[in-house]
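The structure that follows is given in the form of structure tokens.
Only one protein chain is missing; all other protein chains are in place.
Just so it is clear, A, B and C label the chains in written order, and each chain counts residues from 1 on its own.
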Amino acid sequence: MDVVLSENQTLLQQATRRFVEQEHPVVQTRRLADAKAAFPAETWTQCAAQGWVALFVPEQHGGMAGEAEGAVDAAIVAEELGRQVFAGPFASNAVAAFAIANAGSDAQRAQFLPGLASGEMQAAWCFAGTGPQAGLEPGALTVSDNRFSGSAGFVENGANAGLLLVTARDGQGLSQFVIPADHPGVSVEPLRSLDLGRGYATVRFDGVSVDNGALLGQSGAPGGNFERQLQLALVLQCAETIGLIDRAFEFTLEWVRQRHAFGRPIGSFQALKHRLADHTAEFEAAKAAVAYAAKAVHSSASDAAIAVSIAKSQCGKQGVEIIRDCVQMHGGIGLTWEHDLHFYLRRAVANQSLLGTPAMHHERIAALAGL
Amino acid sequence: MDVVLSENQTLLQQATRRFVEQEHPVVQTRRLADAKAAFPAETWTQCAAQGWVALFVPEQHGGMAGEAEGAVDAAIVAEELGRQVFAGPFASNAVAAFAIANAGSDAQRAQFLPGLASGEMQAAWCFAGTGPQAGLEPGALTVSDNRFSGSAGFVENGANAGLLLVTARDGQGLSQFVIPADHPGVSVEPLRSLDLGRGYATVRFDGVSVDNGALLGQSGAPGGNFERQLQLALVLQCAETIGLIDRAFEFTLEWVRQRHAFGRPIGSFQALKHRLADHTAEFEAAKAAVAYAAKAVHSSASDAAIAVSIAKSQCGKQGVEIIRDCVQMHGGIGLTWEHDLHFYLRRAVANQSLLGTPAMHHERIAALAGL
Amino acid sequence: MTLATCEDRDTDELRAFRLKAREWMAGRLPPRIPGQPYMDWTDKELVAADRRTQRILWDGGLAGITVPKEYGGLGLTRQHETVFGEEAAPYRLAWHLGNNYNIVQPVLLAHGTEEQKHKYIPRMLNGDHIWAQMTSEPSGGSDLFGLITRAEKRGDKWYINGSKIWTTGGEDSDMGLCLARTDPTLPKHQGLTMFMVEMHQPGMTVRPLTLVNGTQDFCQEFLDDVEASEDNIVGEINGGWAVATTQLAAERSATSRGWYIGVGASLPRERIEIASHPVKLAHELGLAETQRARQIVGEVIALEALRELVAQRASKGIDAGTLPPTTGGVASLASSTLNQRASELMTELAGPCGVTGPADGGEPEQGMDRVWLFRIGGGSAEMLRNTISERHLGLPREPGPGKDVPFNQLRTNAAS
Partner (left out) sequence: MTLATCEDRDTDELRAFRLKAREWMAGRLPPRIPGQPYMDWTDKELVAADRRTQRILWDGGLAGITVPKEYGGLGLTRQHETVFGEEAAPYRLAWHLGNNYNIVQPVLLAHGTEEQKHKYIPRMLNGDHIWAQMTSEPSGGSDLFGLITRAEKRGDKWYINGSKIWTTGGEDSDMGLCLARTDPTLPKHQGLTMFMVEMHQPGMTVRPLTLVNGTQDFCQEFLDDVEASEDNIVGEINGGWAVATTQLAAERSATSRGWYIGVGASLPRERIEIASHPVKLAHELGLAETQRARQIVGEVIALEALRELVAQRASKGIDAGTLPPTTGGVASLASSTLNQRASELMTELAGPCGVTGPADGGEPEQGMDRVWLFRIGGGSAEMLRNTISERHLGLPREPGPGKDVPFNQLRTNAAS
């Protein structure tokens, strides 16, 4: 995260690290993967009790948004979760809470926010299509006369969420709805993912009819709400990747210092040292970009849109590149199922490809730059 | 070149190396660059006397095509020229001779081939447009009723050639013409090039009217002749890049063996050694691709088109990458005007970008693969 | 290259051998199935089938072509072997027994006693024994001769303690070559002895390693007072380094000439093979008309072709003597690098479709390629770069601890 944190943020960072290391270390993700099991609902409730989703929920609805620095604090949490390849549904619930807190009616806020903050309610964010170029642009779903159809792809937490935050295109623009996942016409098809332990799904909407109470904000809005949600989702994804790199790099440094070959620690071999120096430089750039993006998103700065895409470009590319080389530096042991590294690399590859590949973000940056 | 050469080819290679090192070493290119002068016509005549263009010219027209293995032998020559960043117009004249020998009428062959073979006549190959995506596709010029118009960009030897081999699009397909450069309506605008010492130009055709005698082969042909010329041009460009890398790598190896730092030859530092090993691997792949492509082009093999694009992909990318790192390994001295390395790098960058960038060739490969 | 032209070159003797081989194998040997892996130790039935195949060859007088007759072989020439490979092209041979003919036979022929050769070689040729090479150690990484597995003599037996890892087919092997340290007060490369050990015996625990993609081709062994008699020593006591050098040379040679007998007979290809998987993927994903997708497809095709071209060049040049044998390693490194770039591009092409898939499918392919990628596994890419820079390019070695330092004064992973 940023190089200057407030006292509260430092406390948040330390508390989260301690909690995740003790209660939800990477072995939890390994166990879920081995058992091919979903992240247990009651475990999420324990996590939510740490106040992670509550960062976006106003106090009258059981949250602490008043004291928090929203996206920045959430990014601090996401980074810590990345360090242990945490499998639980943080981003999906955080984005939903953020959306409802910002655009929801009083009734919606009262109905959903307390449950999201406490973790008893879980949400998923449905917006993208199902193809190879999906993940960044909304509008895979269409809506007219409060009835919508289509398939949303790559939905994190899609199979476990009770609540769906759905973005659909109508005649004028984008409309958003909050509907229960067991609504008639909704079907969920779980996906197998490279990112073991974390659940993704395709969610299909077959002429799903909703009443006006489900509408979040205005109908056919110009998409500003969606864009802000996307920015938050990207900040959390990138911060998580920072955590992945941070931890993988940490134990790689430890490994090359302790492991000996030819009578020397392998970390004294110049070829390894130079690669590690290069990774340090790229990683520093990634950290700079994510810290900047988190602040820009929190403050709704005019460059928030471009900032998140810059962060995604660097984290997407370097997350995979650095962790892949960490595996290489571990020698054969890094390729065994027993070693944790592949969980880090799997998550990094997934994060590279989901919510827009780096190349897609480059196109987005060009458009934002007026090309 | 290939790992197995005929006896004649070995002799050709040795003779060319000796001749170029003695008569046309890289310092000649440096002198032309310092003087901002064109490659002297009489110098080219001396070079042609080595039989380089004659490789494509039948014996009755003063050549030795009968004994030669065309594109393969020419690639052997081009590689040797690359080793000294030779500035003279080999490729342009070789392609013209190849074109006229293959598609010319008896009259055209008798009129042009002896002069091309002896070097007293010089040709340039005009086909591509002037934009950033030009260099691979023909048809920047259009022709109707034997009158053609348009601008051909990036024409090697354009400013010095007496003869122009022009490819133009007509209603049905591609037509080719051989016309004198001083034909009314032709104007030549020399270009400044990164590739010092070698001349490029834009050649403009302002409703240039030619008679039927200028037509090479059939009018509106399906482009087979053009494609074969392009293949030869690419083989020569790639072989030249092989020569550039070969020599730059050679004196880099010598440098890192002799140069000491911290009491050791810098070639004993592992970071340098590993980079040199990586370059060796990429270079070997480039050599394999060019050797294969030269044979495929010579024998008009069905995979010649894809073979030259594969060669260009690898030579384009690695020529720049390897020689750039050779500069880096030389330390400050490699950045001085006095050192020869920048002539190698300049040529490598130019070769990467001309006759289709690697990316353009990747698109071509996809099309050839039926996508 | 066709069979007809091969036959044209045969002498009468070779021709007779060719016909004998052709006749015996027809109908007896399993056909070669396109796409079937050459080696897959998780497929126990395939391993068993390979033992049977070897037995069929033995019964037909086709096993151990260049092995001297006194040890059960045929005592014939390399040319006979080539002829056999050509005739065997339609069949699956006993490829799980590769260590037998590629490694252990050359090692025993060079360093074994008469007794050892008579005892072990026939059982390799008739399919009774599958041999393993126990080369790496968990503590050792790339530093093969830094091994710490030790053997001590108590009474007239040797007892081996330690651990070996990355043993291909360890669980299914009957015998293994095992280098152990017999005198730690000698410098690193000295004080080593080569043992032949029975893989199924008390004290030997063999555990398959599961890799990140779920495969189990490699094993780790834990040796707890594993027994070996004096007869099980190959070469001299404390002279194991010389034996291991032969072993490594055999491995390099087999790798560069082709590990799997008969597989190479159809090479080299005469035309560039256009990789179909990127084209197929672009079509499946509906990206055939997208500029960037087309660039990616083209580049992947180029990269795959380059891997083939560089391998062909190296083997042709090494055969012709115009390239040094170290070019084999250069081609391996090139192949690895080109493959890595291709895998990056395929992941980009597939986008999110590369990291997810139907719940009932396997691991998402493109993304998994990025996780799994290790044609040259682990630290060996670094070793390969060292070798290329020092032996192929002739660059100076790094200064290191002197060759004469006693092993027990060096820092190792066990000691630290």
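Methods note: contacts are C-beta pairs under 8 Å (C-beta built on N, C-alpha and C of every residue); 3 or more make two chains touch, one makes a residue touch a chain.
These numbers were taken from a predicted model, which means no experiment stands behind them.
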Pick out which of B:V77, B:V320 or B:L371 touches the chain that's been left out of the picture.
B:V320
List the residues of chain A that touch the chain left out of this view.
3-4, 253, 256-257, 264-265, 267-270, 273-274, 276-278, 280-282, 284-285, 287-289, 291-292, 301-303, 306-307, 309-310, 313-314, 358-359, 361-371
Which positions on chain C touch the chain that was left off?
290-292, 295, 398-401
Given the full complex, what residues of chain B touch the hidden partner chain?
128, 131-135, 153-154, 189-195, 200, 258-266, 269, 271-272, 320, 324, 328-338, 342, 345-346, 349-350, 352-354, 357, 359-360
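The definition used in the following text is that only the chains that are shown with their structure count from here on.
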Let me check something: if the centre of a chain is the mean of its CA atoms, which chain is farthest from chain B?
A
Between chain B and chain A, distance of the C-alpha-averaged centres to the nearest whole Å
51
Would you mind pulling out the distance in Å between where the CA atoms of chain B average out and where those of chain C do?
43
List, in ascending order, every residue of chain C touching at least 2 other chains.
382, 385
Junction residues of chain B, two or more chains touched
269-270, 273-274
